[in-house]
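Of the protein chains in this complex, all but one are displayed in their positions.
Letters A, B and C mark the chains as written, and numbering starts fresh at 1 in each.
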Amino acid sequence: MKFRLYRYSPESGEKPHMQDVELDIDPVGKMLLDALLAIKAQDETLSLRRSCREGVCGSDAVNVNGKNRLACITPLGELKEPIEVRPLPGLPVIRDLIVDMEPFYRQYRSIKPWLINDGPEPEVERLQSPEDRALLDGAYECILCACCTTACPSFWWNPDKFVGPAGLLQAYRFIADSRDEATSARLDNVEDPYRLYRCHGIMNCVDACPKGLNPTEAIGRIKSLLVKRRV
Amino acid sequence: MKPIARPVYLDLLRIYLPLAGWVSILHRVSGALLFLALPPGVWALSLSLSSEAGFLRMAGWVTHPLSKLLLLLGVWAFTHHLFAGLRHLALDVHWGTGLSHARQSSLAVMLATGLVTLLAAWRLFT
Amino acid sequence: MKPATGAHAGTGIWLVQRATAVVLAVALPGLMAHFLLALPVDFSGWQGLFAPLWVRVLLLLTALALALHAWVGVRDIFMDYIHFTGLRLALYLAVIVTLAGSVVWLAAVLWGSA
Partner (left out) sequence: MNTRRFDALIVGGGGAGLRAALQLARSDYKVAVVSKVFPTRSHTVSAQGGITAALANVDDDRWEWHMYDTVKGGDWLGDQDAIEFMCREAASAVYELEHMGLPFSRLDNGKIYQRPFGGQSKHFGGDQATRTCAAADRTGHALLHTLYQQNIQHRTQFFDEYFALDLLRDADGYCLGVTAMSIETGEPLLIEARTTLLATGGAGRVFWNSSNAMINTGDGLGMVLRAGLPLQDMEFWQFHPTGIAGVGCLITEGVRGEGGYLLNKHGERFMERYAPHAKDLAGRDVVARAIAIEIAEGRGCGPRGDYVDIKLDHLGEKTIAEKLPGIRDLAIRFAGVDPAEKPIPVAPTAHYMMGGIPTNLYGQVVAPARFGPEEPVPGLYAVGECACVSVHGANRLGGNSLLDLIVFGRAAGKHMLEYLRDNPYPRSLPGNAAEASLARLQRWDQAGSERVAAISDDLRRLMQTHAGVFRTDAVLREGLEKLNELEGRLAHAGLQDTSRVFNTARIEALELENLMGVARATLVSAISRTESRGAHTREDFPARDDEHWLKHTLYSRAGDQVDAKPVRLKPLTVESIRPKERVY
């Protein structure tokens, strides 16, 4: 199979370039990650992140034929050749397919992603009805792979100011949690022309999410709460 | 040994833009066009209402193929902005926010806009 | 770096954009129908279309909504793409002048021609 890989090594002094690679591999039942690792076995200078290789850790997000995907759950046979693999868009490239995720993590941290409940801790669990728990479905499963945020033009233009789809989805995960008491402060935290309102409902994030989550929907819910609070 | 300037991959021609993304960026483009058309529009109105001569000059210009083309662009911009805007309003009240619905509504916006623009072209050029 | 807390702003203007959008979505097609259905007309007929007070008032109110709507939209474009604050502010000013000027001009045209 034919591949075109984005290569960049800061130590070489060269600019990023595309490398053509031919790999003898039977695509049946294989994922893109299998191919990338096979290429790495031939040429160990190719660098990429990977861990769980089953789509739950979020390490190996890359841009494949233009789309952000997790290499480990992207069936090789589905891809059009030459398979072009590049790093996630909009983040500084450290090397090859590895980007600096810090701008992404910084936005994640900025929404205070932890449960806030200053009430006395009960001896047993805090109760939560299955209906209230169901509100978290589609919000807590995020694996922080950054496929959505780096597919979002608003994040490309303002990565330091716009929280981005993943961060806002997490913000909603805590706003929606019946056990969290800081809803008002959380809304304050995101109510900002840049932090929240750079979202223009482009919905690239929904298209990109490998877990089938819907950040746009969550952002819409946040906006509704803000409007409700105002009027 | 912090590398000084890291490259950023952001080749807009290679990065896949889903249909909803196209609807969205065209919504922005059409909005910008309509904004730019505002002062000329007011000027044209003022000319056409100023006097009989002004009105005739206006009417004369309108028949010019170039202005017809501009008019057609305006029709497209207005229609797309309207339909895409209605779609956004629906999304704001949480209608059709699922991925497949969003794709369908994007397609609908593109098709409807195309249809209206074609009708306008037919009306203008035949 | 900007502190990671919101400016407690943005919702108002977002609402304005939505509200004006609804107004425009209703008013603009209506007005267009009013004019286009009468076409083609001669000069006096054309002038006549603008004669009723309700037409002129409606046009002006729609123009106001349009100006607000456009302001939010164009401001969004600049916020996305223009990161140099001085330039952005200058562009904001230009947009405001353009929009306000257009509305005032329109008012003058409508009432001047009556």
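We adopt the following convention: contacts are C-beta pairs under 8 Å (C-beta built on N, C-alpha and C of every residue); 3 or more make two chains touch, one makes a residue touch a chain.
Please read all numbers here as calculations on a predicted model, not as lab measurements.
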item: Candidates A:M18, A:V56 or A:V227 - the one touching the absent chain; value: A:V56
item: Where the unshown chain meets chain A, residue by residue; value: 9-11, 29, 40-41, 43-45, 47-59, 73, 75, 94-96, 98, 101, 105, 109, 112-115, 117, 121-130, 132-133, 136, 140-141, 143-144, 174, 177, 179-180
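As a convention for this text, only the chains that are shown with their structure count from here on.
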item: Geometric centre distance via CA averages, chain C-chain A, whole Å; value: 37
item: Chain A-chain B separation of Cα centroids, rounded to whole Å; value: 31
item: Mean-CA-position distance for chain C and chain B (Å); value: 16
item: Multi-partner residues of chain B (at least 2 other chains); value: 28, 88, 92
item: Contact set on chain B toward chain A in their complex; value: 3, 6-11, 14-18, 20-21, 24-25, 28, 88, 91-92, 94, 97-99, 102
item: Partner chain B, residues of chain A touching it in the complex; value: 6, 8, 10, 15-16, 63, 65-67, 84, 86-94, 99-100, 151, 153, 156, 200-204, 206-207, 212, 214, 216-217, 220-221, 223-224
item: Chain B-touching residues of chain C, taken from the complex the two chains share; value: 18, 21-22, 25, 28-29, 42-43, 46-47, 50, 66, 70, 73-74, 77, 95, 98-99, 101-102, 105-106, 108-109, 113
